[in-house]
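Data first, discussion second: the structure below is written as structure tokens.
As you look at this complex, bear in mind that one protein chain is not there, while each of the others sits in place.
After this line comes chain A, so read on.
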């Protein structure tokens, strides 16, 4: 899958796209507790994100994308990422505070790999994030991709 940038994908690295500093901090706290070995990187907006990724030598294995952001929305970022075959090796997990089936369908149609509900309770959100991150880390290592650092 060299055309999908698979050889450039670093499965030990996660990019979190979240505009709220409080939520970004909560995600950092959650992931450094459940997956201390992961390298975390944060972006507070979607504008310019795809160009930035395309210019990189190494791509994050996973993007955690907040759907509700000012400026370029999460939906728009998702669509832009999926429009680039060079980024097809990057897993995109979107998260939002809605469980409305229509919203989930729209994200899947736009190419999200996972749709995760952003719970109000932090400890529960940590469990939800752990579930999604565990799944993708293990899936990537099971599917013959680069071994996960776990």
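Miscellaneous remarks
FYI, contacts are C-beta pairs under 8 Å (C-beta built on N, C-alpha and C of every residue); 3 or more make two chains touch, one makes a residue touch a chain; residues count from 1.
To be clear about the criterion, contacts and distances are computed from a predicted model.
Looking at the choices "Xanthine and Co dehydrogenase maturation factor", "ABC transporter", "Phosphate import ATP-binding protein PstB" or "PPM-type phosphatase domain-containing protein", the name in the UniProt record of the chain not drawn here is "PPM-type phosphatase domain-containing protein".
Take chain A: the residues that touch the chain left off the picture are 33, 99-101, 104, 107-108, 112-117, 119-121, 123-124, 127-128, 131-132, 134-135, 138-139, 142-143.
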